[in-house]
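Note that one protein chain of the assembly has been removed; the remaining protein chains are unaltered in position.
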Amino acid sequence: MRMSFGEALRVTVFGSSHGPEVGSVVEGLPPGLPVDLAQVQAALDRRRPVGRRLATRRAEPDRLVLTEGISDGRTTGGPVVGYVRNEDVRRGPYRPLEDVPRPGHADYPARERYDGLMDLSGGGIFSGRMTVGLVLAGALVRPYLTAKGVSVLAFTRSIHDHSVPETALHLPLPELEAASRQNELGAPDALAAQAMAQTIEEARRSGDSVGGIIEARAEGLPVGLGEPFFDPLEGSLAHALFAIPAIKGVEFGSGFSAAGRRGSENNDPYEWVGGELRTRTNHAGGILGGLATGMPLVLRVVVKPTSSIAREQDSVSLSRRTPERLVVTGRHDPCIVPRAVPVVEHVTGFVLADFLLRRGRA
Amino acid sequence: MRMSFGEALRVTVFGSSHGPEVGSVVEGLPPGLPVDLAQVQAALDRRRPVGRRLATRRAEPDRLVLTEGISDGRTTGGPVVGYVRNEDVRRGPYRPLEDVPRPGHADYPARERYDGLMDLSGGGIFSGRMTVGLVLAGALVRPYLTAKGVSVLAFTRSIHDHSVPETALHLPLPELEAASRQNELGAPDALAAQAMAQTIEEARRSGDSVGGIIEARAEGLPVGLGEPFFDPLEGSLAHALFAIPAIKGVEFGSGFSAAGRRGSENNDPYEWVGGELRTRTNHAGGILGGLATGMPLVLRVVVKPTSSIAREQDSVSLSRRTPERLVVTGRHDPCIVPRAVPVVEHVTGFVLADFLLRRGRA
Amino acid sequence: MRMSFGEALRVTVFGSSHGPEVGSVVEGLPPGLPVDLAQVQAALDRRRPVGRRLATRRAEPDRLVLTEGISDGRTTGGPVVGYVRNEDVRRGPYRPLEDVPRPGHADYPARERYDGLMDLSGGGIFSGRMTVGLVLAGALVRPYLTAKGVSVLAFTRSIHDHSVPETALHLPLPELEAASRQNELGAPDALAAQAMAQTIEEARRSGDSVGGIIEARAEGLPVGLGEPFFDPLEGSLAHALFAIPAIKGVEFGSGFSAAGRRGSENNDPYEWVGGELRTRTNHAGGILGGLATGMPLVLRVVVKPTSSIAREQDSVSLSRRTPERLVVTGRHDPCIVPRAVPVVEHVTGFVLADFLLRRGRA
Partner (left out) sequence: MRMSFGEALRVTVFGSSHGPEVGSVVEGLPPGLPVDLAQVQAALDRRRPVGRRLATRRAEPDRLVLTEGISDGRTTGGPVVGYVRNEDVRRGPYRPLEDVPRPGHADYPARERYDGLMDLSGGGIFSGRMTVGLVLAGALVRPYLTAKGVSVLAFTRSIHDHSVPETALHLPLPELEAASRQNELGAPDALAAQAMAQTIEEARRSGDSVGGIIEARAEGLPVGLGEPFFDPLEGSLAHALFAIPAIKGVEFGSGFSAAGRRGSENNDPYEWVGGELRTRTNHAGGILGGLATGMPLVLRVVVKPTSSIAREQDSVSLSRRTPERLVVTGRHDPCIVPRAVPVVEHVTGFVLADFLLRRGRA
């Protein structure tokens, strides 16, 4: 673990936010998978800043370089190495922070963990930019999922106090995808997206930030997918998803709301519909005993409001042991939820593909 | 992974609910740790049914047998093997269910996963009884945590619609522990506990069940504890916690409520208090960048309402493809939250001890 | 690692030589594999002392107990737990050794590693008796290998200065197996076996011991089996084989003798024979680039002479820092090579099955 994740599939993330590059090594891709560079690039582009108004102005062309493991547009079966260069690296603005830790950032605990030796400019290895390697891995494995009949989608479920209305969530996956791609917010409802954009813009204007909730769904998983006890779908997905900075909670199906429900309400009754076995409801989020039930897998993660805000904040000098007022300069998103959507989607897809590849064993 | 978890410390769980025994092999315990058998037994007893009225009537004396790795009341440094026998095994009542899957249970996906060959009597390897091995591991490692100045506690935060009031949560950890041990519910508030007990009793009487939320806290963690990227405290804790059956969500600090907060509210400002660095609030739950901040670690898990209920439920015949009405017989808890409390506590402690042992490396 | 090995298949060994039992947990066996208890027991019996004259007189009935993972004579797909009880445990004779380490045993380094707390009676977790768990794992997986058309065999290649003649080694695998089962030595040549038996008997009479070489072969492996770089067949097999106490070297194909050969001699030229691709020689031992070539896999391990000898030996008192003369009492084999043969065979089979199960992924 640490910089690597996965069993049959393995991703090892490398680089840092303000070093020369960020990327990953992806092992275990079956030989012969098609690699559509434009699609992989498009996946990376989805996690880039989402427009002048809503996001950071840092210029990140994120042009993908694949140096190994691809031949004639197909995976060779060997490890794939891919990265994007960090072309707009400015270390200056971050340096003064070292003695005055930014609230909400890893500055202070990382200083203790690494004896003060790690350059946390732009977050260093704690930066959201590290997720480039995750998206790359997920994008490479996408054609495998498609070939296996598995669709994976993530979308913005809420930002601050604006949520996608329940009714919009009952769309079939392809329509949900189409709807959520029609706005910068990644929310499958135009009105909600508009309200979210306004909230983000207000946060920006007031030098503040907002958080939100992302939902991911997967359909087409074979019944029984998963491994017992320490490798349930929930545990493995959660483990991987918490690698995404700013995520502070993960829930499956009815999740935390199950606490207030009775068993007779929360159990999903089985029924035969058109020759197919399904459950009338899906409070289980498509997972029972850690194994796929065949119903859509549904998970949600919470993304905390961006820690870097323009407002002056209370902090301290670590060396002088004095209170300090701190202003975090640099370029920051007032809301990273939309950019985290493709990361959540690709991490989810990666983990599911790993389980599918493990399953092939017998 | 699968039946094993941990890096410096490793637990491998074995057995099943209705086989001859359940237990675990625990590797990596430093030599010389004191083992107080009465305390380990007490930890196991905490996860036993909590009283005639509130829980299952299955008799489980859960008498611990330790066969390896202990000598003269101390760990030898070798693997410890411990188990309890399943003395009240009745396979009969479960057999007929095989063709009619119980809603909310792993019956159907497990049947697909294991080609119908696994005996899921009493849940088999999906049973909550497997958590005996987790409690054993956590109880063995407890003296190590104590020696390192780390305290870990879990308690019932809510059951169905009854929650422990906010005021009760501000107690120091030892008092919180004392309060939560004063009732069968594991809730640190007598009135709330009474209401919870009543709710559970009502659920039982109506042949139903209820869920709830468990909170775990840890104090005394060294600042910077954790590992980067794929081994943040959150990811590793979540991975291990999802091994506990019925858990469907995990959140840290302000968790899902962070979605509705602004950065200026959610960031925890630093301050020097009596020569010690702390944060004014603890929305981070003691974790930033996956590393311990030195503030109390706070996490919550949701426990779904027990899937086995006495009421008749809708299900199907898998072979005949017909709808069926199902009554789950056998002995079941209308609420497993109180029994899951010590499991959550010991899993949390185990994972933190693993990180502490990894940290010792340099 | 440590007490566990394997990826798709995993074995976790537990117990110790003079505790109540030794055994293992085996995960990842496909559901539905036939389990012939008599054959598994027979595999365990092959590693028992090989006769009054040649081996230890310790009585070890090694009656297998399987408590999980088997149903109606088939694997369920869940973890299998099996063990044998240690029925003839005598701790007395070993205790006095603690201050006077036995040459050739782990006594002294283990004392340092475990702060003197581990009971090394009979070797403790360093005992050859721990290999019961390995044989169990290998025996359980044998029907899977057979179903995949893979045969695995180990036999005694040499004991002290007596080797099986080259001519006997050219037999097809089934005949080699038959021949090597016709004597207690596990050597596929009656005359050599007789000489070996005499050498062992002489060693016993003179209070000494002898070592030897075991060869393992596997046929029917699919071409390309293996994983790149850190998981070549050689590396994984060697890793697992060194878990067998007393093994001090592993070589593949022409092994160490390749050092004295030229490339033109050591390269195995390809040829088509009867529509099948093979190599004229097999100096590669069936492995190139860590992957199976389709030719028989051939490996050899060296087993050092038993460290426990009846003769008085030079040692020291660790506490008094004085020289001491030591006599190791207890019951010991003057040669453990024949008993190690089935262990080598089953470890080899287990590792190959793990690779086969991993291969199924795509």
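Letters are used for the chains, namely A, B and C, taken in the order the chains are written, and counting of residues starts over at 1 for each.
By our rule, a residue touches a chain if its C-beta (ideal position, glycine included) is under 8 Å from a C-beta of that chain, and two chains touch if they have at least 3 such contacts.
The shown structure was predicted, so the numbers you read here are calculated from the model rather than taken from an experiment.
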Check the options C:33, C:106 or C:164 and report the residue that touches the missing chain. C:106
It is residues of chain A that touch the chain not shown, namely 2-4, 10, 12, 14-16, 19-21, 25, 27-28, 31-32, 67-68, 71-72, 74-79, 81, 113-115, 117-119, 124-125
Missing-partner contacts on chain B, residue numbers: 7-8, 28, 30-31, 78-79, 228, 357-358, 360-362
In the full complex, which bits of chain C touch the chain not displayed? Write them out. 1-5, 7, 13, 101, 103-114, 125-126, 130, 158-161, 203, 208-213, 222-232, 234-236, 238-243, 245, 247-256, 258-272, 275, 277, 279-280, 283-285, 288-294, 302-309, 311, 313-316, 318, 321-323, 334
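Keep in mind that, in the parts below, only the chains that are shown with their structure count from here on.
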Chain centroid nearest the full-protein CA centroid: B
Quick check for the class: compute each chain's Cα centroid; which one is farthest from the centroid of chain B? C
Mapping chain A onto chain B via their CA atoms needs a rotation, nearest 5 degrees, of 180
Proportion of interface numbers common to chain B and chain C (over half same, under half different): same
How many angstrom lie between the CA centroids of chain A and chain C, rounded to a whole number? 46
Two or more partner chains touched - positions in chain C: 28, 31, 78-79
